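A protein chain is absent from this complex, but the other protein chains hold their places.
Moving on to chain A:
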Amino acid sequence: MADDSERVPPPFPESEQRETDPADGESDEDSDDFEGEDIFTGNSQPSEPKKDPLPPAAPTTTTTTSSNTKTNGLHSDDEEQDIFAEATVELALDSPLNNRKREPAQAKPSAPGPSLTVTGPSTLKPPPAKTFEELEEEEEEDAFELNIAVTNPEKVGDGMNAYMAYKVSTQTNLPMFKCKTYTVKRRFSDFLGLYEKLSEKHSQNGYIVPPPPEKSILGMTKVKVGKEDSSSVEFVERRRASLERYLQRVVSHPSLLQDPDVREFLEKDELPRAVSTQALSGAGFLKMINRATDAVSKMTIKMNESDIWFEEKLLEVESEDQHLRKLLSVVETLVNHRKELSSNTAMFAKSVAMLGSSEDNTALSRALSQLAEVEDKIEQLHQDQACNDFFILAELFADYIRLLTAVRGSFDHRMKTWQRWQDAQTTLQKKRENEAKLLWANKPDKLQQAKDEISEWESKVTQYERDFERVSATVRKEVLRFEKEKAMDFKNQLVRYLETLLHSHQQLIKYWEAFLPEAKAIA
């Protein structure tokens, strides 16, 4: 490690840099396809599931061989297909999309594309072995693109009614969008509104809906009041970046992308104001109450877990959450120290400049002013690196802490559906007892009603049981997708971070080397 004498840094590998967004639509499906591959060395061992003629949705469920033996929610993929057939409006199967999907699916079996709703292509050929880099390259060549950028925060209005409007630009050649590019202006409550809608529709089915960035009354008040200092600038930039990441995560989720609300968000010029997202509103309070009742009911549900996978996963999620929180606090300390270093360097630069100007010896004086300049540049470097530490690493950890809450939410919803099933079974049992009682008491008129009720509840029980299994399957799939996306995300961010470190080191060398002749010229 370290301490080797000077060496010329080898050129930075190009292939790693072609990936644009970590949460781009394509990368998601790609990652579906390399279970069992070592992402880093690119050793390709295509796992068995690829040869599976089942639709691409299936490979995710057979990641580990052990999971094949799990029954809960994994009955047959027929069921998955059925579910999508009877899916609610939001998960509309866009046929042009599917058609489009089929072509590349045959040509390039890695089948990238944001949609998970594949009913058709059971004609998947087993994919040839590919290295990670090759698959990444394919991604780039693929026609499916959906790039989202959130830029240009602008303050609209004045005083306490002011808000920040962000420009949301979409670039796509997905057929489900009418145009290739869209630019709309959105405000923070619009993003929150989008989340509310998506969450309402999909969370209960076990989907992990990415949470938006947090509200910050203090931050926004500063902006509204018009305080133009560095902390409010940083706040706006932080929010802009996290809104961008939020949208990217939403569109990289195959099912969520299908939701017309998402499309509307990206396309429509004017959105109705999402009032229910206001912090201090009636709707806001209502939500708080709901959340409280949820928490209480969660505590009282004691689930008979028949599938140990879920229990284990939940534990993993818990420990990951703790881990991330620790990492976050450690990174924040690092960021603060770097900022401190930056300001100390600035102060030192000033005092050196003063020292240089009062120095009689001209060569020394010049050298000292040069030193002051170098230190000034270094100060900027430290400041930039602190920002990088923050925006790349700290925000990454913070994002995933929030995402893990969503993951836990999906587990909770699964529990709720289980509870509903159990409750239905209990009710059915009661109805049966009631029927028995009626039989005993010999009241034929009420008997028919009782029988009707029984059959009603019997179908409900079946329905709820299927629901539970469907939701379990979804949760499972979602968790696996989440983990893959997380690994990709971390990898990309790590690469970015290393690049910044490398860059700042190189700059440091440049600055110091420029200083040496001045230092030598003294005396």
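What we mean here is this: contacts are C-beta pairs under 8 Å (C-beta built on N, C-alpha and C of every residue); 3 or more make two chains touch, one makes a residue touch a chain; residues count from 1.
We take it that contacts and distances are computed from a predicted model.
Asker: Pick, from "Transmembrane emp24 domain-containing protein 9-like isoform X1", "Translation initiation factor eIF2B subunit alpha", "Sorting nexin-6" or "AP complex subunit sigma", the protein name that UniProt gives for the chain of this complex that is not shown.
Answerer: From the choices "Transmembrane emp24 domain-containing protein 9-like isoform X1", "Translation initiation factor eIF2B subunit alpha", "Sorting nexin-6" or "AP complex subunit sigma", the unshown chain carries the UniProt name "Sorting nexin-6".
Asker: May I ask which residue of A:I148, A:L192, A:V236 or A:V352 touches the chain that does not appear here?
Answerer: The single option touching the absent chain is A:V352.
Asker: Identify the residue among A:V150, A:V223 or A:V331 that touches the chain left out of the display.
Answerer: Residue touching the absent chain, from the options given: A:V331.
Asker: Can you tell me which of A:T151, A:S231, A:S306 or A:N361 touches the chain that was removed from the display?
Answerer: Going through A:T151, A:S231, A:S306 or A:N361 one by one, A:N361 is the residue touching the chain not shown.
Asker: Check the options A:E340, A:E433 or A:E456 and report the residue that touches the missing chain.
Answerer: Answer from the full complex: A:E340 touches the omitted chain.
Asker: If you put the missing chain back, which residues of chain A would it touch?
Answerer: 1-10, 12-13, 16, 34-40, 63-64, 316, 319-320, 323-324, 326-327, 330-331, 333-334, 337-338, 340-341, 344-345, 347-348, 351-352, 354-355, 358-361, 363-364, 367, 371, 480, 483-484, 486-487, 490-491, 494-495, 497-499, 501-502, 505-506, 508-509, 512-513, 515-516, 519-520, 522-523
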